[in-house]
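Working notes, beginning with the structure itself.
As you look at this complex, bear in mind that one protein chain is not there, while each of the others sits in place.
Right, subunit A next:
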Amino acid sequence: MLTPVVDDDGAPFWEYAARGELRVQACAADGCGQLRFPPRPCCPHCGSFATSWRRMSGKGRIWSYVVPHPPLLPAYAALVPYHPVVVELADAPLVRLVGNLVARAGAPLDSVPPGRVRVGARVQVVFADQGGVVVPRWVLERP
C-alpha cells in the first residue's frame, strides 16, 4: 500500500490524524479565517501566511465514489472491490477529502460490499494506520 509522503504544508494534518483528530488548515489572519485544502503556504483569499488548524466534527457525505478494477498496483488489486470515495465535510461542504469507506475503524478497504455505497450517504471519520501513517477513513452512519 502507498503511504502519504508528508510535506511541510501537510505535516500538521497527519500529526492531528495520529491523535484521532480531523483538522483542516485555516487562515489565521484577522477577519479571514477561510479554510483551504489541500494545505499550502498562504491564503488564496487574503495572502496571509498565518495558519491555524481547525477541528472538524468528522461528519460528512459521500460526494462521489468509484470501484477500480485491475490492472492496479498489486496491494490494491488484492483488495478489489474497494471504494475510493470523495467525502464533503458537513462543517465545510466545499472541503472534500479523498478516502476509503470501511465497515469499522481498522477494517480492510474491501470490508463494505459495493451495493452499500451511494452518493449522498452520511459518513463519519475513523482513523487507521496505513504503513506507519495514520489516515482518515470513513464509516457509514447507518451501516
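Rule of thumb we're sticking to: a contact is a pair of C-beta atoms (placed from the backbone, for glycine too) under 8 Å apart; a residue touches a chain by one contact, two chains touch by 3 or more; residues count from 1.
What we mean here is this: contacts and distances are computed from a predicted model.
The complex appears with one chain absent; UniProt names that chain "Acetyl-CoA acetyltransferase" among the candidates "Helix-turn-helix transcriptional regulator", "YCII-related domain-containing protein", "Electron transfer flavoprotein subunit alpha" or "Acetyl-CoA acetyltransferase". For the chain missing from the display, the contacting residue among A:Tyr16, A:Tyr65 or A:Phe127 is A:Tyr65, taking the whole complex into account. Residues touching the missing chain, restricted to subunit A, are 1-7, 10, 37-38, 44, 63-69, 72-73, 76, 79, 82, 84, 86, 94-100, 109, 119-120, 130, 133, 135 (touch as defined at the top).
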